[in-house]
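Encoded as structure tokens, here's the structure I'll be asking about.
One protein chain is absent from this view; the other protein chains keep their places.
Our next item is chain A:
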Amino acid sequence: MALLEVAQLATEFATDEGVVRAVDDVSFDVEAGATVGIVGESGCGKSVTALSIMRLLPQPAGRIAGGSIRFQDHDLTTLSLPEMGQIRGRKIGMVFQEPMTALNPVHTIGRQLTEGMLLHKACGPRDVLRAAANLLDRVGIPSPDIRLGEYPHQLSGGMRQRVVIAMALSCRPDLLIADEPTTALDVTIQAQILELIKDLQAEMGMAVVMITHDLGVIAETCDQVVVMYAGKVAECGSVFDIFDRPAHPYTRGLLDSIPRLDTIPKSRLGVIEGMVPGLLDLPAGCRFENRCPFVVPACGEQAPSLAQIEGQHSVACSRWQQL
């Protein structure tokens, strides 16, 4: 049994214009110790998937409308809030995109870092500061004892993200969910943070769900990949399936549209014409239909379900065999 099994997850938001289904029928597994990437563009539902797993959906607008999230022996969708509190932070850690908003500006680094450890009794009150200093040292923050007494604004962006990672790892979780952990950072700092997550993963043996829009980050860090589009899984498989044998026209379009260091300068990049459909007026059939270069009339009639290609490689496209 996998560490995390997300099955037919559906998450809805109540908005002024009606109920929006931001995540619709999303399923994937995360094996213990593995790294699974969720990739897609803004609004595809990748962050909402993460927030659903953490049960941190904005209240009261958001709710899990269907499906299950099995983690160890629990179904996270049905746990009470106190039970969820025992898992959140202790068994599942989360790293958010904006290290400035994820940290409380009026509390010291030390207080924020020790809060989770004390709450989950990962550490006694006497040893907690030393443990916190060790953690900061582990994530590569120089002079950790001084940093514990400082406030978030006194740290650089990269340092703040290290603190957020230290917080997420403070109770040695079995699963780390990293939601765009390096998007706000410069490339050299991004490389440091990705390297750090990889090292810590090897050391602690935790599984990682890496949410990003950057295919480069996916290729470098992930074993398995889930490509999301407009709230649904378009394609999933091993990182080699996705990059070597992309089956969904959207995955192919994405891979063609990124400039690489070895493409000919000023050559025309591949494009995916048009825009993602709004979640309030989704088409009846395939959601990629209005942008797909291979569209046929049948695509507009019935939404394709995820079909297995080989092994773990699956695609939600009714024409994948002909393409």
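Everything that follows uses one rule, which is that a contact is a pair of C-beta atoms (placed from the backbone, for glycine too) under 8 Å apart; a residue touches a chain by one contact, two chains touch by 3 or more; residues count from 1.
Going forward, contacts and distances are computed from a predicted model.
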Candidate names "Peptide ABC transporter substrate-binding protein", "NADH-quinone oxidoreductase subunit H", "Rod shape-determining protein MreD" or "3-isopropylmalate dehydratase large subunit"; UniProt protein name, chain not shown:
"Peptide ABC transporter substrate-binding protein"
Check each of A:Thr78, A:Ser257 or A:Gln302 against the chain that is not shown and name the one that touches it.
A:Ser257
Just one of A:Asp127, A:Asp145, A:Glu195 or A:Glu301 touches the chain that is missing; which is it?
A:Glu195
Residue touching the undisplayed chain, where the options are A:Gly18, A:Pro82, A:Pro265 or A:Pro297:
A:Pro265
Logged for chain A, residues touching the omitted partner chain are 41-42, 140, 156-159, 186-192, 194-195, 213-220, 239-240, 243-244, 253-263, 265-273, 275
